[in-house]
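The structure follows.
All protein chains of the complex are present and in place, except for one that has been dropped.
Right after this comes chain A.
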């Protein structure tokens, strides 16, 4: 990996963690809108965002998630979603992996952890993701493209 890519991946990771920390009150738990998830669309513009988002999610989950299960499964879900977004970057399908993968995987383990109905957990996590990705992620991406940031 080129130095420039490592550095940019690192700041994307730090940005993810920073946005998660600043907006902590609505970031965690079962009814969550983790605003930082808006950054999950960045692999469309920067491939190095794939490891960057994974690392960012790892840091955020160490310092404020629901413990080991979030650290392992939550971060790996983010990694898988970011990779799929990168693979499908030329199509609108790229918006879906973070919403669907988080909904299904995070929803499933939250349902187990908290003993709530699995569908309810999946739908509420997916809804929170959809708000972050569609309402903030897409405008953010458009703005970044327009300004040619990086």
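The rule is short, and it goes like this: a contact is a pair of C-beta atoms (placed from the backbone, for glycine too) under 8 Å apart; a residue touches a chain by one contact, two chains touch by 3 or more; residues count from 1.
What we mean here is this: contacts and distances are computed from a predicted model.
**Student:** Refer to UniProt and select, among "Aspartyl/glutamyl-tRNA(Asn/Gln) amidotransferase subunit C", "Energy-coupling factor transporter transmembrane protein EcfT", "Quinol:cytochrome c oxidoreductase membrane protein" or "Glutamate transport system permease protein", the name of the complex member that is left out.
**Tutor:** "Energy-coupling factor transporter transmembrane protein EcfT"
**Student:** Can you work out which residue in A:71, A:87, A:108 or A:127 touches the chain that's missing from view?
**Tutor:** That would be A:71, which touches the missing chain.
**Student:** In the full complex, which of A:44, A:81, A:101 or A:136 touches the chain missing from this view?
**Tutor:** A:136
**Student:** Tell me where the left-out chain touches chain A, residue by residue.
**Tutor:** These residues touch the chain not displayed: 1-4, 6-15, 17-19, 21-26, 28-30, 35, 38, 51-52, 54-56, 58-59, 62-63, 65-69, 71-72, 112-116, 131-132, 135-136, 139-140, 143-144, 147, 149-150.
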